[in-house]
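For reference, the structure discussed in these notes is given below.
Note that one protein chain of the assembly has been removed; the remaining protein chains are unaltered in position.
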Amino acid sequence: MDLETVMERAGPREFGPGDELPEKYRKAATRMIQFHANSEVMGGYLDKTFTRKAPSLDRKLANTAKVQDEIGHAQLLYRAAETLDVKTRAEMLDELATGEGKFLNCFHYPVDSWYEAPMIDFFVDGGAMRRQATLKSTSWTPYAHAMDKVCFEEGFHVKHGESILRELMNGSKATQERMQETFDVWWPRILQFFGPTNDESVHDDFAQAVGLKTATNDELRTSFLNMYIPKAEKYGLEIPEYPRIYERDDGTMAVREDDLDWKEFWTISRNEYEGSTEQIGSRRRRQDAVEWVRESLETWESSAGPTPQTAD
Amino acid sequence: MSETPRPDTIDRRELSAEQQAAVEELLFRLADDEFVHAERLTEWQIYAPTLESDLAIANIAQDEFGHARLWYDLLKQLGYTEPECIWERDPTEWTHSLLVERPFDAGDWGDAVLRGYLYDVAERIRLEAVADTSYAPLADRVGKALEEEAYHREHATNWLERLTADDDGQARMQDALDDLFPAALSLFDPGPREDDIVAFGFRTESLAAMRTEWLETIGPSLEALGLAVPDPDEVAQSNGRGRYGTHTDAWHDLYDEVTATYREVDFETPVELRATEE
């Protein structure tokens, strides 16, 4: 299939492993799904912190279940990416550990307090879920299938995150103040979660033309603001004055992009932020430490293996 | 399994002071082991060797937290609150064994697998030993926990088999066994009210008998995998640490981390997330 045909046919769940697709499509889809999968893993490095910090046994259980789901999503997504025949999962995981693999901006900031749990589990996850819902109609079918299962599970994550926010904002004055301080720090990062405005985005035009992406950054950010600002305000969080958020003529909301630190954003996108170094370093060390187990399993698979490969 | 207690069982309202103290000791032993074991297992989340093994160890950690909750809930029926069981309880009053509080060295998946195995076999034995307990509320819950334990043992034995299949893995597993074995024996250390626990029929087996069963189960299995099981009489003795509340520094550090948010946020009660739909 040539690119022109791909663009013509582009639509929800239009292409799958049986189709012969141009390299440009397969590479773009791989980049997108790999980024998504990497983000599930790297989000775990933040969320894992909250399991230990959770202030109730049931919160701890919920948190560990949530982290488990995220790893489950990574498993689904790496597989969906592998079906494009560009990279294997092992290659993608290697790239993540060496700092070549890219992932969401918010996961480049290490966390150390429970107050940050709703930042990740409510706002970032809520934003991610907005995007994931639109990806149910991506043109790469295995990706759409993965999104079906991911979206099925995510509702728990977002409600769990909101429940934590609500509890903290019903806490003592000191707790509410800590929450507001945390929000002030995280809010600009969350706004940048949806990336730069459309005309600055590098890969988006093509991804949309071939149906991989079905909503623009701008649309997603707008709908996120419409839903999540009222939520933040409902619990008593004040939206920081900067970055300025304004209402458009049609009643939707938008961010004044000049108020956001795009230098930091692009540093992050190159994995060169100080937090990137810390998070990726942690990933690499942890992966290296269990390399012996994977080697041991490989030895087992190739020798004592479960069932020998049947001859063709 | 019947929900109706046996006629000779004791309801919680009928407990004498002595009986209540013995039941509490039994429940805290069970609950603390599960809680601390689970807390350590969650350290593997995101760090496990593969995505699939990450999901599996996370599930086991959740199951063990869930079992801790079964036993803490029974203590709540006896008048304790969750803060009294966990969040505000002095770390020197915790009665978990020395095995479960040990921190994991980075990458020591052999420890995770073997610790799981040693623990899960012991857990099956001790759950079976309370299956016919005279304490009615406990009897109702044992089956639920036992069901989940079957997966845990399958998980542990499958991994053991594979990791001991090559020389490097074998050597690592032997190291892990030498390290863990003395601490694992403390699973069977008695607490101050051990005699009462057995005398009142709260547990139908003595710790000595359970220890023997455990040794007879793990010994041949591990030896069949080419591992040398240390002689229990020749390893460092725990001298009653663990079950009497004396713990390693690692426990105190862990306790501080676990309770840090609770101490700071000062919520009225810890949130419960329980079934709302039937």
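Here are a few things to note about the model shown:
A and B label the chains in the order they appear, each numbered from 1.
Just so it is clear, a contact is a pair of C-beta atoms (placed from the backbone, for glycine too) under 8 Å apart; a residue touches a chain by one contact, two chains touch by 3 or more.
One rule holds in what follows: contacts and distances are computed from a predicted model.
Of the candidates "GNAT family N-acetyltransferase", "ATP-binding cassette domain-containing protein", "Phenylacetic acid degradation B" or "V-ATPase proteolipid subunit C-like domain-containing protein", the chain left out of this view carries the UniProt protein name "Phenylacetic acid degradation B".
For the options A:Lys87, A:Arg130, A:Arg189 or A:Arg283, the residue in contact with the chain missing from this view is A:Arg130.
If you put the hidden chain back, the residue from A:Thr49, A:Thr83 or A:Thr141 that touches it is A:Thr141.
In the complete complex, the residue from B:Val23, B:Leu41, B:Val121 or B:Ala145 that touches the missing chain is B:Ala145. Counting the whole complex, the residues of chain A in touch with the unshown chain are 12-14, 16, 18, 58, 61-62, 65-66, 69, 126, 129-130, 132-133, 141, 144-145, 151-156, 158-160, 162-163, 166, 227, 230-231, 307, 310, 312. Along chain B, the points of touch with the absent chain fall at residues 59, 62-63, 66-67, 69-70, 143-145, 147-148, 150-151, 273-278.
Note that in this section only the chains that are shown with their structure count from here on.
Against chain A, in their complex, chain B makes its touches with residues 35, 39, 42, 45-55, 58-59, 61-62, 65-66, 68-69, 72, 82, 86-87, 106-107, 109, 162-163, 165-166, 168-169, 172, 257-258, 260-262, 264-267, 270-274.
Against chain B, in their complex, chain A makes its touches with residues 41, 44-45, 48, 51-62, 64-65, 67-68, 71-72, 74-75, 78, 113-114, 163, 167-168, 171-172, 175, 285-286, 288-290, 292-297, 299-300, 303-304.
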